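One chain of protein is taken out of this complex; the other chains stay put.
As written, the chains take the letters A and B, and residue 1 is the first residue of each chain.
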Amino acid sequence: MAKRIDISGLSAYYGNHKAIDDISMTVEPRSVTAFIGPSGCGKSTFLRTLNRMHEVTPGGRVEGKVLLDDENLYAKDVDPVAVRRTVGMVFQRPNPFPTMSIFDNVAAGLRLNGSYKKSRLTEVVEKSLRGANLWNEVKDRLNKPGSGLSGGQQQRLCIARAIAVEPQVLLMDEPCSALDPISTLAIEDLIGELKERFTIVIVTHNMQQAARVSDRTAFFNLAAIGQPGKLIEIDDTERIFSNPSVQATEDYISGRFG
Amino acid sequence: MLAALFFVLATFAITTKVEGSRQGKDRVATSVVWVCFILALVPLLSLAWVTITKGIKVIDGYFLTHSMSGLLDTDEGGGIYHALLGTLEQVGIATLIAAPVGLLTAVYLVEYGRGRLAKTVTFFVDVMTGIPSIVAGLFILATWNLMLGFGPSGFAGALALAILMMPVVVRSTEEMLKLVPNELREASLALGVPKWRTILKVVLPTAIGGITTGVMLAVARITGETAPVLLLVFGTKLINPNPFEGAQSSLPLYVYEQYVVGTEASIDRAWGAALVLIAFVMILNLVARGIARWKAPSTGR
Partner (left out) sequence: MDITTETTSSPPPPPGPGTTLASKGSSHAGDRVFIGLSRGSGIALLVIMAAIAAFLTYRTGLAVSKDEANFLTSSEWNPAGDPPVFGIAVLLFGTIVSSIIAMAVAVPVAIGIALFISHYAPRRLATPLAYVVDLLAAVPSIIYGLWGAVFLVPHLDGLNQWLDQYLGWTYIFDKTSDGPARNLFTVGILLAIMILPIVTNVTREVFLQSPKMHEEAALALGATRWEVMRMSVLPFGRSGIISASMLGLGRALGETMAVAVVLSPSFIISGRLLDPGGGTFAQNIAAKFNEADEFGRDALIASGLVLFVITLLVNGAARWIIGRRKEYSGANA
């Protein structure tokens, strides 16, 4: 199921503004890779280049290569829609579809990609909700609107929605930044379980979170406001937090941010 | 009115003396604002009152289900069935033309529109909003009737009404689509859903309440339009259920015709039709606003 991602020489632009510059790294399958760094360093932009969501933004443009196993996502004949089916995404703020019930939300990815039989949908919905540790909380109200859930439940609903289409990779853009500590803990536990099945990349502002959930950590920084963000280093999480090889990383981690 | 003026001046004088000129001015302003409000309320209330009291006398089952066939202008009786039918057909056809075009244009502007074409369309939608209804009527007259040689028909009227309706639908739909949070579009795209299905299955359903409201308000607006109907549909006393051939009538046109005739019986009929028309428009408005309110909590987050 899970695939390895090889990124080489990747730059992303908003119109004429370069947001990230020449990034190369490898993301291992069945592991959690965390992106940390100050605001505006381009880590979210970078994440969005991994499933071609960056180009949805007006003026969004990408140079470089992203290899999923051996296939370049930015090759000419690749369909961005197919890419997004393979590389799922969870957003900063929980965003269930307000017109749909809990069931329909989870089934949305399958249904919107074509028709599926009711029995198969039911099966996938249950499996995905169980996978997102939400089944027990919502199994009695699958037909209620998804917007009636708490913030943490909504975010897990969004995770269930993302994994229902069985992607290879799961991208998470600060998935806990809008949640309270208890909901955050539930999501972090969930991430630990999900990495058995998926390649997970998570952007986070919370360094303790990165330390808790990730296997590898990448640190991004920018020279000054208006300059493109750069990858400073990527290493095993333990090493990054105990003995990073670059001074800037140590400054950031030992600063008063975490 | 003079009394009001006197009252305002008196308060000004007294307050200025007692509390100083700043307070005096403040009192005057408050009074003026109140007077404005009452001044405006008088004609508007009178309009409603006159229409209802004069109209209600005329309306009964017979009035709603019969045409003016075989009646002289001075005769009492007769009804508005032919006009009601004409209005429904013309407005229906206009909506069938204008709503899809307007909706799709709004989708284009909000979801796809970048660059020159979108800017041009936006600009001309603005221009189109300001077209006087009689000019829209003249345009259809110049093309459909004078150039292509068709006679007056309900359809010609519907074409002009559609021109008046399109920009209104575009504007309101555009507003509603812009209210749909971008996060929902992204969530759907990130599931690997193609853009067009995202629009069709996620964006439009989220905005559907507001869009319906906008379309209904536009329908209400064109229902009351008289000028293009006068030029293009021509008016008749008879029931003509075929909107594609021959003159039809419509409610606003009927009001006008009956007023112009000027007999006591016909002016009564004019009030009756006016009340039906106003009731129709008001019900559309109320329902539309009801939908907007009812749908609001589930669309807004």
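Everything below uses one rule, namely that a residue touches a chain if its C-beta (ideal position, glycine included) is under 8 Å from a C-beta of that chain, and two chains touch if they have at least 3 such contacts.
The structure presented is a predicted model; accordingly, all values stated were derived computationally and were not measured.
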Self-check item: Residue in contact with the excluded chain [from B:V58, B:L84 or B:V107]
Solution: B:V107
Practice problem: Sort through B:V32, B:I56, B:L96 or B:L238 and give me the one touching the missing partner chain. | Solution: B:V32
Practice problem: Would you mind spotting which of B:M68, B:L141 or B:A265 touches the chain that isn't drawn? | Solution: B:L141
Exercise. Using the touch rule from the top, list residues of subunit B that touch the missing partner.
Key: 22-23, 25-26, 28-30, 32-37, 39-40, 43-44, 46-47, 50-51, 100-105, 107-109, 111-113, 117-118, 120-121, 124-136, 138-139, 141-143, 146-147, 163, 166-167, 170, 194-197, 199-201, 205, 217, 220-221, 223-227, 230-231, 252, 255-256, 259-260, 267, 270-271, 274, 277-278, 281-282, 285-286, 289
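Here, only the chains that are shown with their structure count from here on.
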Quiz item: Once you find the CA centre of subunit A and the CA centre of subunit B, what distance in Å lies between them?
Solution: 48
Quiz item: Contact residues on subunit B for subunit A in the complex?
Solution: 114, 181, 183-194, 197-198, 201-202, 205-206, 208, 298-299, 301
Practice problem: Under the touch definition given earlier, write down the residues of subunit A that touch subunit B in their complex. | Solution: 51, 53, 56, 58, 81-86, 88-89, 91, 93, 95, 97-99, 108-109, 111-113, 145, 147, 158, 161-162, 165
